[in-house]
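Notes to accompany the following structure.
Note that one protein chain of the assembly has been removed; the remaining protein chains are unaltered in position.
This part shows chain A:
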Amino acid sequence: MARHWRAGTAGLAVLGLTLTACGGAKVGDSSSGSNGGGGSGKCGTFNLAVNPWVGYEADAAVVAYVAEHELGCKVDKKNLKEEIAWQGFGTGEVDAVLENWGHDDLKKKYITQQKTAVEAGGTGNKGIIGWYVPPWLAKAHPDILDHKNLDKYAAEFKTSESGGKGQLLDGDPSYVTNDEALVKNLKLDFKVVYAGSETALIQSFRDAEKNKKWMIGYFYEPQWFLSEVPLKKVSLPKYTTGCDAVAEKVACDYPVYDLDKIVSSKFAKSGSPAYDLVKNFNWTNEDQNTVAKYIAQDKLSHEAAAKKWVDANKDKVDAWIK
């Protein structure tokens, strides 16, 4: 037995030596130049929250790309839901949120009360919320785009979930919604059914358009899915300032949201060039949709999607980092 043992060890040693000898590039040889964030040191680590929707990912991709390549920051992207991201301002885990939809409750809690966060201006994006129908339906019944005619078609919107009424499908519970109050106060023969997630909502719209099914649901812009299926918005009674003051009595359209950026108070005072970038970051819905499309439909990596857009929009980027 001992003989086998020795032979085996010898064999292995030879094998090991051969493998080591034939080698190849060594770790640390080639890539020593690119690590550690480019050496500028002034920026340091930039903790960027990434909320779970593609539009936000587009924002984050571009800002992170610019911060890394132009400012030499080390960007730490953190995938978080809104509430948890805001919570992170206080604990120092999050420096910036790039696309905030209203969220007056969070603003009150973290900006006014805890003073751990401050506003950093608008993103330039306009957030539109409302009720949408698939394009085929808008084409076949153009009058459906007025809420007053919805009741006429209520029976067509019936589903197994809506208890004999027409179904109005709502999505992710994190999104701002007055739909239940709207249905009640506009006296519509509809019931709000909660799909519970954006995935479920998009899949329902996709299916409705493809198979010419009747469907009406909550949706919003800017959203990558609209470039795949251009949903049509149903008009609601016009929004006037204060018409949504009392939640139970809302009977008007959603306001147009100026999407804005929120940063932690510490980050705002840090003097980091990344803060200036976040503050200056500003683009249009079209810009965001372009990048979102690169990510969602063309399936580019975030880095590649951002590079493609940044290379084509040098002037805009230069304005942010001046």
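In this text, contacts are C-beta pairs under 8 Å (C-beta built on N, C-alpha and C of every residue); 3 or more make two chains touch, one makes a residue touch a chain; residues count from 1.
Note that contacts and distances are computed from a predicted model.
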**Complex member absent from the view - protein name from UniProt, among "succinate dehydrogenase", "Glutaconate CoA-transferase subunit A", "ABC transporter permease" or "Outer membrane beta-barrel domain-containing protein"** = "ABC transporter permease"
**Asked** Taking the entire complex into account, which one of A:T45, A:N79 or A:T240 touches the absent chain?
**Response** A:N79
**Prompt:** Among the options A:D59, A:D95, A:D172 or A:D287, which residue touches the chain absent from this view?
**Reply:** A:D172
**Message:** Across the whole complex, list the residues on chain A that are touched by the chain not included here.
**Reply:** 1, 4-5, 8-9, 12-13, 15-16, 19-20, 23-32, 34-36, 52-54, 57, 78-84, 87-88, 90-91, 93-94, 105-106, 109, 113-114, 159-161, 169, 172-174, 180, 192-204, 206-207, 211, 224, 247, 295-297, 299
